[in-house]
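A single protein chain has been omitted; all remaining protein chains appear in their positions.
Our next item is chain A:
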């Protein structure tokens, strides 16, 4: 008996529509996040992550409505992130049917918010999202920093220490976005994934830069992650969730 490693498709949603078209075999592109989440659910995805990138304030209601529709039809865990800044934001998302809420930038500017959120709602539903990039030069002892604003702004915060601090404040899970130095689609930065996974006692989800199934398996085997999150390799029909699971199983990873 062993806990399965999780595969989590991620949907970027703007104003109630998935930003990039998603393609399933025999099904044309669809922009409805609920429809897409249902497909992934049928394929055996272990969870769904819904990343709200809606810029407008009015769009928040659309988001809540979409989450509500999704939670009424998809019976696997649902994490919602993006623009979560207040206790009220969290309450609204949980009441709409989210199981977990992911806090990103707000945690950087106000770490106590993570503690407050965990106290109110329980650690089990508080995910802290971290964007980390390597800042050490090749050959130096590796060091990674937290970045905000889509990876553009450095914060000077050490990523490993930051992750531990988030755990101490009550985060139940870390969603770690990292990319290997080469850039896009070359896999996770396995160094930081492993460094954080081995220094915190809570589960770490590896995210960022997934271009093939080896990247997913490496995130678990080398990066020691409890779960892997990916968007484009699933959305564009390059791989299905069952293919990803079969491949991971062939590399000795326990999957559902």
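Assume a contact is a pair of C-beta atoms (placed from the backbone, for glycine too) under 8 Å apart; a residue touches a chain by one contact, two chains touch by 3 or more; residues count from 1.
Keep in mind that, in the parts below, contacts and distances are computed from a predicted model.
Asks: Looking at UniProt, which of "Spermidine/putrescine ABC transporter substrate-binding protein", "Na+/H+ antiporter subunit C", "Imidazole glycerol phosphate synthase subunit HisH" or "4Fe-4S ferredoxin" names the chain we cannot see?
Replies: Answer from the record: the omitted chain is "Imidazole glycerol phosphate synthase subunit HisH".
Asks: Of A:192, A:227 or A:248, which one is in contact with the hidden chain?
Replies: A:227
Asks: What chain A residues would touch the chain not displayed?
Replies: Those residues of chain A that touch the unshown chain are 1-6, 41, 46, 68, 71-73, 75-77, 94-99, 121-125, 172-173, 198, 201-204, 224, 226-227, 256.
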